[in-house]
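One protein chain is absent from this view; the other protein chains keep their places.
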């Protein structure tokens, strides 16, 4: 085993998914598991699908329990990571699944999250140009948000190739695990089954500036995103429909060629064959993004659709993919390429 | 009983919903029920939820079986309505739930449906300006498509008040009953449960020109719609997220005021209080549309979201609402205002 | 309007269903709506599907707010009804949707619920022999539990006709609304979607003695029930599979004839035609029970399956059906016979 990992926040959904993947990882061994309110309980009470860990007891999330590991994955509520990370040595690889260190612009942080900006860590999306090198050399990783992962992977080829105008409209559907394991009435099964609902409408969702940050970097100019999230009756999965005005003269062939080029060497990005459109069912439990793109000739818009599993590629899988790079391991190691269907 | 109604295509989902509503209609009596392949079978084999009609046998869809009724509701495959309607007398109110007579522009018909244009009937959306008078005086009604119903109701106040630019982007999620009872692999329960998928991407969905027709009429200038439909794991319901650039200077207050004005006297349109966003669960089985609107100040876009039940307000309820007008009955008669939840 | 009704516990699922049905009831007017923690909030925040009541504010559940109504429906947590009922006059019809007054045997109450037995009220299942007369003459009604409703309706004809031995095995699947609107982790959408789970296994579910009480009364001798409930990924509905050894010599014909006889004059009981089996989809939102019965010739067991909507016939619809009798109204008044499907 090359590395020993602790998982803080092990009783939540992101924590559970990290453990599911780490159990199959050939070079990372599972060390301490910690929780907040659930400290002292068995993991099997929270994640009964993880047979080999069922009898492990959860410790408290303290610098002491997390110390002495090569990697520490943080799956904590927003705002809690900085204090923990400070106490871990600079040699420890710290991978934060929360939002605290994702944004480079303090003003954007304050506008969308409020309170002081904790700082900026290298952004854990290896598919962004030049990002693999950054991740290979860091001990701190900010794992992208689930929606920004889907939206960035859907649109970066169009912006990298200069085929889309920087006025993006995104509507995305997410499974309920994206909201975490919080006990809120609108997340009860009786409420979500059989219903799609909108929330955080009007450009107020906190993932919006992160999408703009990513796409602006690729485009080399400011990109504005109008983002509307919706909640769909499924546990996992994001389907992001991303549109932008096509640059005059763009053809469907040029658009497809740009995506083929951009995805050619990417292990986890999959451009579907013409005529096949993404479904979250293609990526359930997998670290893959399934993407398709079309040119709406009448409305002159680029329409790119991405499907990911919000807990895998959108959180825990993405975290391990970046951690693999930082640990000097093959990027794909231990990450499922195939989903579970039907 | 004021009127006797036949339902052609009674074994499908639209037919079943028509019957569910007509069973509670105080002034319409149910007459002949007909089908195509299912002629000769009991209705209870197809719609076991309709207790009083369980033992009714389905006749064949012919002019003879449909003759002698005051109203004939057609829930037939696209292309089949014209031949049937021609044989029904001019005195008979014919209400077509199919697409054949919705579009005014033959070129749009040919571009999206192919084949010759059957003609244009009065459009059964009473909420459009001036449309109630048209519907009170007709014996032929083209029931709107389910998606155009949701999109038109979401956006007409913004266009009527001149607050939105005519460059619309719509992404909508629909329950699977919108695809009818057709035996296609992608509609199997095993495929749709737990998954959201995109289809007809790139501006090719047939409901697109119908949306443009409605919004252009309201706006008084050509409106272009980029429309992407998605399939969600629920039986019923449409959630349409509709966005358009805000006209410069528009405020959130002006936007809300326009919607309050437009919805003030509408029996089936419901503007949610500020802060509450539509869910299809609000309209399950009801003839209501639940709408909310916001101004995305950063992206300067109007975001209007509408939830409807695709089979009720989106098809059968809308059909009966218009038929009520044509029959000289109160518009709301026999139509459920409240949904079934949770 | 013949009667004015208050609903205590209006923000929960049973309360919401009572209101949905009362809104369509021609002889009952909706009066005070009260809640516990949710007092002071708008009903629309909890039941946005009930359009006409959206702006009604919830009062506190006190004898004062509930006084002055002809009928008071109690949809309160177990144990809370007695104190409220005591303070309402003997002239007021009190209909308790909770368990407090269902059991006749104090020992059974203590064994399954613990604590002192509050008493016994007339049992609100009009389909039981002789029960309509009892209900017509009472001002206090104990509404049956949802599972006992399904199981009793499935099996009473077999026991009334002496065709089944008193050793019953029941396994039932319930939708999640049966657990109410309580914020428990296992009721989150992420947990319940895509999964069926068992709970309260081993004969410990509190509805067990109620099933035995009903079936023993019909059979005229003690009936034992082994009951296992399961939770299914749907909001509403109970499917109860009920089996008992067949009395020697019983034939399939005799069994069916007994059910036909028992159901002949029952407005809400529906024996499906041979070959069709119950689905909860047949009864969604309806006050109907769909029942089928078979004789397993090899295992010599009677297998009766009942589908109901746990919130309608299983709670609120059953409550109103009994209240209609007590108010001297037609039993079926205001109650939906047909479900909403698909």
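Note that the chains are named A, B and C in the order they appear, and that numbering of residues resets to 1 at the start of each chain.
Note that a contact is a pair of C-beta atoms (placed from the backbone, for glycine too) under 8 Å apart; a residue touches a chain by one contact, two chains touch by 3 or more.
Only a predicted model underlies this, so the values are computations on that prediction, with no experimental measurement involved.
Q: Decide which residue listed in C:26, C:162, C:203 or C:273 touches the omitted chain of the complex.
A: Hidden-chain contact among the options goes to C:203.
Q: Where the complex has a chain not shown, which of C:235, C:287, C:322 or C:338 is the residue touching it?
A: Of the candidates C:235, C:287, C:322 or C:338, C:235 is in touch with the missing chain.
Q: For the full complex, which residue in B:114, B:189, B:248 or B:275 touches the chain that was left out?
A: Of the candidates B:114, B:189, B:248 or B:275, B:189 is in touch with the missing chain.
Q: Per the definition of touch given earlier, which of C:96, C:127, C:191 or C:331 contacts the omitted chain?
A: Result: among the candidates, C:191 touches the missing chain.
Q: On subunit B, where is the contact patch with the chain that was removed from view?
A: Residues of subunit B in contact with the hidden chain: 13, 175-177, 181, 183-185, 187-194, 233-235.
Q: Touching the missing chain, which residues of subunit C?
A: 167, 169, 171, 173, 188, 190-191, 193-199, 201-203, 208, 224-226, 228, 230, 232-237, 239, 241, 243, 277-281, 284, 292, 294-299, 301, 303, 305, 307, 342
Q: Against the chain that's been left off, what residues of subunit A make contact? List them.
A: 13, 16, 20, 23-24, 42, 44-45, 47-52, 54, 177, 193-194, 235-236, 270, 272-273, 276, 279, 281-286, 288, 290, 337-342
To be clear about the criterion, only the chains that are shown with their structure count from here on.
Q: For subunit A versus subunit B, what separation do you get between their C-alpha means, in angstrom?
A: Chain centres of subunit A and subunit B, defined by C-alpha means, are spaced 37 Å apart.
Q: Express in whole angstrom the distance between the two chain centres, defined as the mean CA positions of subunit A and subunit C.
A: A distance of 45 Å separates the two centres.
Q: Of all residues in subunit A, which are in touch with two or more distinct other chains?
A: Those would be 188, 190-191, 193-194, 233-235.
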